[in-house]
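In what follows, a structure is listed as structure tokens, so that the remarks can point back to it.
Complex shown without one protein chain; remaining protein chains in place.
So that you can tell them apart, the chains are marked A, B and C in the order they are listed, and the count of residues begins at 1 in each.
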Amino acid sequence: MPERAENLFDPRPVDIAWCPGCGNFSLRSALMAALSELQVDPLKLVLVSGIGQAAKAPQYLRCHYFNGLHGRSLPVATAIKMANPALTVIVESGDGCIYGEGGNHFLHAIRRNPDITVIVHNNMVYGLTKGQASPTSGLGFRTPVQVWGSPLEPFNPIATAVALNASFVARAFTGDIEQTKEIIKQAIKHRGLAVVDIFQPCVSFNKINTFQWFKENTYYLENHEPRDRNQAFQKALEEKPFPLGVFYQASRPTIEEQQPVYRHDSTPLFRRRLSLEKLAQFIAETKT
Amino acid sequence: MPERAENLFDPRPVDIAWCPGCGNFSLRSALMAALSELQVDPLKLVLVSGIGQAAKAPQYLRCHYFNGLHGRSLPVATAIKMANPALTVIVESGDGCIYGEGGNHFLHAIRRNPDITVIVHNNMVYGLTKGQASPTSGLGFRTPVQVWGSPLEPFNPIATAVALNASFVARAFTGDIEQTKEIIKQAIKHRGLAVVDIFQPCVSFNKINTFQWFKENTYYLENHEPRDRNQAFQKALEEKPFPLGVFYQASRPTIEEQQPVYRHDSTPLFRRRLSLEKLAQFIAETKT
Amino acid sequence: MKDFCVVVAGEAGQGIQTVENLLPLILKRSGFHVFSYKEYMSRVRGGSNSTLIRVSEEPGSAFRRSIDLLVLLSDDIKHAERLASRLSNQSVILANEAIPLPEACCQAPLLTWPINHLAIKAGHKIYANTVACGIICGLVGVNLPVSRQVVEEYFASKEEKIRRQNSLAFELGYQYAEQNKQLFPLRIALSPKEDVKARFLLSGAEAVALGALAGGCNFVSSYPMSPSTGVLVSLASYSRHFDLVVEQAEDEISAVNMALGAWYAGARAMVTTSGGGFALMVEALSLAGMIESPLVVHLGQRPGPATGLPTRTEQADLFFSLYSGHGEFPRVILAPGNIEQAFYLTHRAFYLADKYQVPVIILTDQYLLDSLKDVAALEFPEKIEDFFAPTEADYLRYKITPSGLSPRGIPGLGRGFVCLDSDEHDESGRIIEDPLLREKMVQKRLAKGKLVKKEALPPELIGRDDARFLVLSFGSTRDVIGEALTDLPSVALLHYAQLAPFLPPPWQLLSRARRIIVIEGNATGQLRQLLRAEAGLGSAIPLIPLNKYDGLPFSVEEVREALKKIIEEESHA
Partner (left out) sequence: MKDFCVVVAGEAGQGIQTVENLLPLILKRSGFHVFSYKEYMSRVRGGSNSTLIRVSEEPGSAFRRSIDLLVLLSDDIKHAERLASRLSNQSVILANEAIPLPEACCQAPLLTWPINHLAIKAGHKIYANTVACGIICGLVGVNLPVSRQVVEEYFASKEEKIRRQNSLAFELGYQYAEQNKQLFPLRIALSPKEDVKARFLLSGAEAVALGALAGGCNFVSSYPMSPSTGVLVSLASYSRHFDLVVEQAEDEISAVNMALGAWYAGARAMVTTSGGGFALMVEALSLAGMIESPLVVHLGQRPGPATGLPTRTEQADLFFSLYSGHGEFPRVILAPGNIEQAFYLTHRAFYLADKYQVPVIILTDQYLLDSLKDVAALEFPEKIEDFFAPTEADYLRYKITPSGLSPRGIPGLGRGFVCLDSDEHDESGRIIEDPLLREKMVQKRLAKGKLVKKEALPPELIGRDDARFLVLSFGSTRDVIGEALTDLPSVALLHYAQLAPFLPPPWQLLSRARRIIVIEGNATGQLRQLLRAEAGLGSAIPLIPLNKYDGLPFSVEEVREALKKIIEEESHA
């Protein structure tokens, strides 16, 4: 009997290049489960990633993917959604990719608010390039480049996303696949850009923020009102333990629904073609 | 008798390329007054800017300047400060330059916290390129490019800077030169990166956010505790009227003082030279 | 005078833009061929700007240096000073009052007509620009009812008072000129032609934007940058009429990555930028090469390096566009010679990009983009063809085929998965490191370069095919050189509108030429070097360079003079 994939999104056996024990495996399981439970059609699903260990994730799923440049997943994903709003678009990449190289797109994609989900594998390190500090690395984090320990204030993606009025902001931890799945499901269901920062232990290069460390330094938000931006910000500043869960959620129009082309007609761009006759007429009317 | 500059920082007559009535003139007056009152030595002062109308500002001052690329003033300024901490380094550029093209550097320069002052001319528009929306333009702002009105959430630099734990965050309005000067003075005196977002009416391209509009839609913070990050964030979210003044201030070590090279010796890099003998010896010791 | 060249100068903010927009329209609608070009500074107010308007009985004008009439909207002498070298005793200066002209202009008679007075009479001093339009129309003798209509149309969106006062200002200027024509030293004897009225009046920027629409463009993501912003602005205004997503990105990196995302999802996307913005796009250009995505980049050149002269012209980014991006992949570079070609080559760019899954760069410059002229007809594509296709379940995005081209699928159309990877990949789009497969994939990508070469445009010969003097040029210099050649029957122009893939000049032409001259708007002679590298030119017959890099376009006169000198030297040799 041929080997059968358990999950619709699990491709035939692939060689997964992650290290044994890496948090990425759990994240992958959580994502596949979320997609299954939401009954997303793999043929309508596009994963967009940059470059890094996390960014290899789409290669290990059954879906369309655009595995582009380091740091540039957000503009690609935004444009895909704007060109074809019928697709489910998920960005999946690393903390370095999205908050470091891609920081400017993080700011402005949130302002645009396309209906996409942004999953950030936050291992607080650059994995693929063998262990330099990432924007979320802690103060004093030592690496072969940060030989004296990183002196930079760690980037707080949750607080920043709330400040930018991101319409959905959450944090998860791969140590809890079930909850991670639930949070991802909420994020996908949310209409607008959903930021999901996911603590993910890197067993090879981060000997500080280990599975155990994350376990000991996180807790789930309770009695939290995600519609309250100030409260969300307060919670976002909490550290050790770091809250997990949905910090903030707001209703904001998406960039694609505000495009004049889609106001009266949701047909994706690829099914529309400009009429050359109309163009000729337009030129004749306006340029003579 | 030769014409004499009134202010030490006012160069011999220069042709200022700004439009008559532009808020940039008041900002320039406020800055020159602040520098004089702080008795900054012009020969120790470096202005760094990008490209735009605001970014021309250094050309109209008596000081050293590095008028670089659009969006790239912050890394240049950070490096100048790291190479020679004895210099007073001020970044001056537009909202498009610093929050748009340069957004990623805004995030990460704040994390580094060099002891520099960042003055952003916030006219909520791209002036030099003739009036497109800038990151701070309001929802629905119409321009020749945003013909349907801008659908993007306006960028809130104050809230974002607070989220990033910038060590000094303030807002001013060129309509009040005296207070603008005072805020700039505080910013320059502050040890660490000081963000000063300055409302500046653009008479040529922003017919919405006019002098009058800013006047009617701003007020000065009172009884505000700038050491309280949550309160700062709350205030940062206030709109119409927008608060003016210092929102947030924190003590954080600067990147330059954390450099091992300056720990025991503050000599700027240009006065130190590597010893080739020491290098030869180092190679002989470690590479044989 | 069958060719009348008027320049209106003043400060930024004095309404030269109105002159620039209004005058050509009136002239064309009245049956005159018209060409205009603006010279403006990188500032919003003050400084010294000017617009040149050539009115002629022949179509297809280009930049002329020498000014017949200089109209000064300001009494600051800096404007005349700046333009002094283009004035002669054949020129006339028209000003509001007797201003102390710089010595260099003294040959040209100064005429003082009460421009400001008429403006004030119409309602306000600010109407001086409209008065000037009226005066020029009066001098040329355009049809008054037509003019009135254009003026009304032009100000139609303004409030009633402004409309009325502008109409009056125009009228007063027109009348004044008519009444004082006999005092005007030049005889302008242009007769209108009926067929001109039906021609299209287009700027280079509009031609690129309309060409994009004709190529099926329905997605533009860009970041403003002179001189390319005009294309973005034009497309934005067309979005009122056509299905077009227009997105101003936070930076050029985002703009180009958006364009790639849009193509992936089945849109037809373009970005428009200038050198500095293009510099930020070259990583993604390389990405387009790797993922075999179509991409159309409009690159409007301006003088560099760095910020350079933002509102001036140059042709110095040829090599940059040819060789930018890391790694090796085929690309197409099109460099329109004039406004008609700007339209044609832009829709061709979409066709080539889509068909061959390669990035296409349209290389223009400030001179071309900020020029305006009337054109007879535009060459449309037969149809807008989409080259993507529905996928089967076993779809492989990078299927190795004999031609190198793999059918391009898009997500949501068909039963297959469309997987792109910026890493080296196998046929399915999955990351690999196998050397043999790598080699095949390199060959596959480069093979497309040979395919697209088959559709490359050969250089265009203007003039005799046995000319003793052969000029080679590319891009926007076509019509300037073309006009310079009309007096010089022994010279022909071989003009390149496509630089990559590059077709060498026909050897017959080369072998008949005694002298080969390469004219280009840069300092280092990039076309010259390309001709050496790609066609081995320059070793047997030396290539005589004519370069310009002061920020201004070549003028018909300077090209003509330079060529005459070369002809003369040759006859002495």
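Quick note on the criterion: a contact is a pair of C-beta atoms (placed from the backbone, for glycine too) under 8 Å apart; a residue touches a chain by one contact, two chains touch by 3 or more.
From a predicted model like this one, the values you see are computed outputs, not experimental measurements.
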Option touching the unshown chain, where C:Y174, C:F278, C:F469 or C:F554 are the choices: C:F278
Residue of B:A77, B:V145, B:I183 or B:A236 in touch with the missing chain, whole complex considered: B:A77
Among C:Q341, C:S476 or C:N522, the residue in touch with the chain that has been omitted: C:N522
Touching residues (missing chain, whole complex) on chain B: 14, 42-44, 46, 48, 51, 56, 58-59, 62-69, 72, 74-80, 82-84, 86-87, 104-105, 107-108, 259-261, 268-274, 276, 278-280, 282-284, 287-288
Absent-chain interface as seen on chain A, which is shown: 15, 17-20, 51, 53, 69-71, 100-101, 103, 126-130, 132-133, 135, 144-148, 204-205
Chain C, residues in touch with the chain not shown (by the definition above): 41-42, 47, 253, 274-276, 278-280, 282-283, 286-287, 289-291, 301, 303-310, 312, 314, 316-317, 319-320, 322-329, 421-424, 433, 435-436, 438-439, 442-443, 445-446, 522-524, 529-530, 532-533, 536, 538-539, 549-552
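The definition used in the following text is that only the chains that are shown with their structure count from here on.
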Residue numbers of chain C (touch at least two other chains): 239, 250-251
Touching two or more other chains - residue numbers and ranges from chain A: 104, 107-108, 255, 260
